[in-house]
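Okay, structure first, notes after.
Omission of a single protein chain aside, the complex is shown with its protein chains in their original locations.
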Amino acid sequence: MTGHAGGTATAGQGSLLEVRHLVQEFVLRDYGGAKGGVLQAVADVSFDLRTGETLGIVGETGSGKSTLARSVIQAPPPKHGAVIFQGTDLVGLSHRAMKPVRRDLQMVFQDPFTSLDPRWTVSRIVAEPLAAYAIGSRANRRERVNSLLDLVGLDPATYGSRRPRELSGGQAQRVAIARALVLEPKLILCDEPVSSLDVLVQAQVLNLFEKLRSELSLSYLFIAHDLAMVRQVSDRVAVMYLGRLCEIGPVRDIYRRPLHPYTLALLDSIPNPDPAVARREADHVISGELPSPLDPPSGCRFRTRCPRAQELCATQTPEMRPLGADGHLVACHFPLSGAAPAPAPAGAQADAEPAAVKR
Amino acid sequence: MAAPVASLAMGVPGADPSAPQRRPRAQGLLRSLEITIPGAVLLVLLFFCFVWPLVYPVPSPTYGSVLDASLPMWSPGHIFGTTNVGYDNMARILYGGRTTFEVAAAVQVIGLVVGGLLGVIAGYAGGIVEAVMMRVLDVFIAFPSLVLILAIVDGLGQSELHVIWALSAFSIPAVARVARAGTLRLRDQPFVVAARLSSVRAWRIIAGHIVPNLMPQLFTFSLLGTGIIIILESGLDFLGYGIPDPAPSWGGMIAYGQTVMSVALSPLVVPSLFLFGTVVCLNLVGDGLRNRWGVR
Partner (left out) sequence: MADPLLEVCDLRVRFRSRGSVVHAVQGIDFSVEPGQTLAIIGESGSGKTVSAYAVMGLLPPTAQVSGSIRFKGVEVVGLGEKALQDHRGRNAAMVFQNPERSLNPTMKVGAQITEAVRRHLPLSRPQAHERAVELLRMVRIPAPQRRFHEYPHQLSGGMRQRVIIAIALACEPALLIADEATTALDVTTQAQIMNLLLDLQQELGTALLMISHDLALAASYAEEVMVMYAGRIVERARAADLFGNVRMPYTRALLDAIPRTDLEPHVLLPVIGGRPPDLSAVMPGCAFAPRCPDVRQDCREVVPPLERHEMDHWWACWHPCAKEAAS
């Protein structure tokens, strides 16, 4: 089950990050400590991320996307599988052995007000990683912190001595981004970094991510619940459902020619303010409720809500296989192939067929 | 996942959560009467117990003439009267108060430092370390407090220092529990995860992130517990196991007052009022600080 970047590159060549058959489980304990059940938050996920590219991972509640991110940074380490970062498998590395790795791998969390120590000043927060690695003298560090604050759009003189509660959501998130950048990492995991921000501020921070990406040649693993937002920043997009990867591919392809029914449902659910684009009746593409992650459906986990499900879907778990454009893989027995005329997604180009109009 | 909903849930409706909130610190503290008034009372008490005898010739609490025995309240030269052997009650209140505050302060400091350290280490380390530590502390907590303290003092012998050890055996596990719970909560916060992700060493995380964020909670817990410590200490004195006679203590005075209750009420009422007032003020200050700092 490989999901490499596509083209003629073989897995491993030019890949910054390779995730292979990642499994993460949580044991739920009843009162008294007895084993209550096992929650398989991430089930056999594999993908590649090349240097300089941004991979967007989209999923709704229970998809396991945040757990996936935590597993990549080994907090906590996954149950099974491999996370090969710059050639080294991180799984099983001791805390000390991970130290050099962490310089190149950092994370930005969703809520800046809990990811920044409320009692520390901004300068101290951003300087902390430098202190931990004993990089530079105090003066050097201060300089570096100031230049980073400038880079993320915060004036060091004004904001350096402030505390997080004196900042707005957008400003606090910028501080978190500056902290993630201070060690000059190669890859940054962004766990829904703009979801808790106001609309206009979201756009500002997304632009900042873009600017930094091109100026500092960063790679991102960008996690979001919103397909629209991920499109803005990604080169490739992966869709997750209940712990499994449904589809992965180049961003234009995913949006114009989605192959997995769940991806189509996600696209159709995006509200579009353009009245020229018709709104689909959501019940036509997805029905029912999310199954319990403790007891996921057999075979394909999406089959209980899929309008195309057949018997095979219950008995056999679909494997990721290439279909359509280069680098586009899908795990589905009956994908929406490019051959059969698929109903037009709401977010697609204007040349798609008009769908049933609700209002 | 959700965009912030303004307003009412946050207490100041319409307030923009993206606007910086700066609270004037000291200014606000002095304005809240629920803290300043009891705080002032405590400060006055402390002044009289520790400073006043240094500047004013207060009669000795353990020396007196039998000729002045059992004087009633408001007698000239002895505002609170005297004991049956002529010791001045006012002096006994002041010096007894000294003991009370000394013991309380010492026990709280020991409790905070030792208990806090144990709790934080247990909470952060987890695993077998935590399990062992907590079980040992559980043994202490399982004993009814007075029984535990009596046993220790009985074993060690009566003295102010031993009373302090005994009461510490009570306060250390209590603080440790609170510290551990707080550490567990803080350990999973993203800013601690972020620090670990930046390879910050464990002790630096504890010292820089965990302890400072835990301090308000521990401090108010301590403050509220001081009232209990004082009562326990007085209880020991009352039972005759605490500060040995003839050194004055409020509990001891209450015990004496109990014996002469049928004849005169003031030897019982006066030390009781002081004890009551002190504990109430401590509780009010502790509660007020807890409300201000938003500690759970």
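Going in written order, the chains are labelled A and B, and every chain counts its residues from 1.
Everything that follows uses one rule, which is that contacts are C-beta pairs under 8 Å (C-beta built on N, C-alpha and C of every residue); 3 or more make two chains touch, one makes a residue touch a chain.
In this text the structure is predicted, and so the values were computed from the model without any measurement.
Residue-wise, the contact with the chain that is not shown comes from A:268, picked out of A:111, A:192 or A:268. Within the set A:66, A:168 or A:219, the residue that contacts the chain not displayed is A:168.
Of the candidate positions A:173, A:219 or A:234, contact with the unshown chain belongs to A:234. Checked against the hidden chain, the listed residues A:40, A:123, A:202 or A:219 yield one contact partner: A:202.
Where chain A meets the chain that is not shown, the touching residues are 60-61, 168, 170, 198-204, 206-207, 210-211, 214, 225-229, 231-235, 251-252, 255, 265-275, 279, 281-283, 286, 288-290, 347-349, 358-359.
One rule holds in what follows: only the chains that are shown with their structure count from here on.
Here the CA centre of chain A is 50 Å from the CA centre of chain B. The residues of chain A lying in touch with chain B in their complex are 73, 75, 98-99, 102, 106-107, 109-111, 114-120, 128-129, 131-133, 162, 165-170, 176, 179, 183, 192, 195-199, 201, 225.
Listed in rising order, the residues of chain B touching chain A in the complex are 1-4, 17-22, 189-191, 193-201, 204, 208-209, 212-213.
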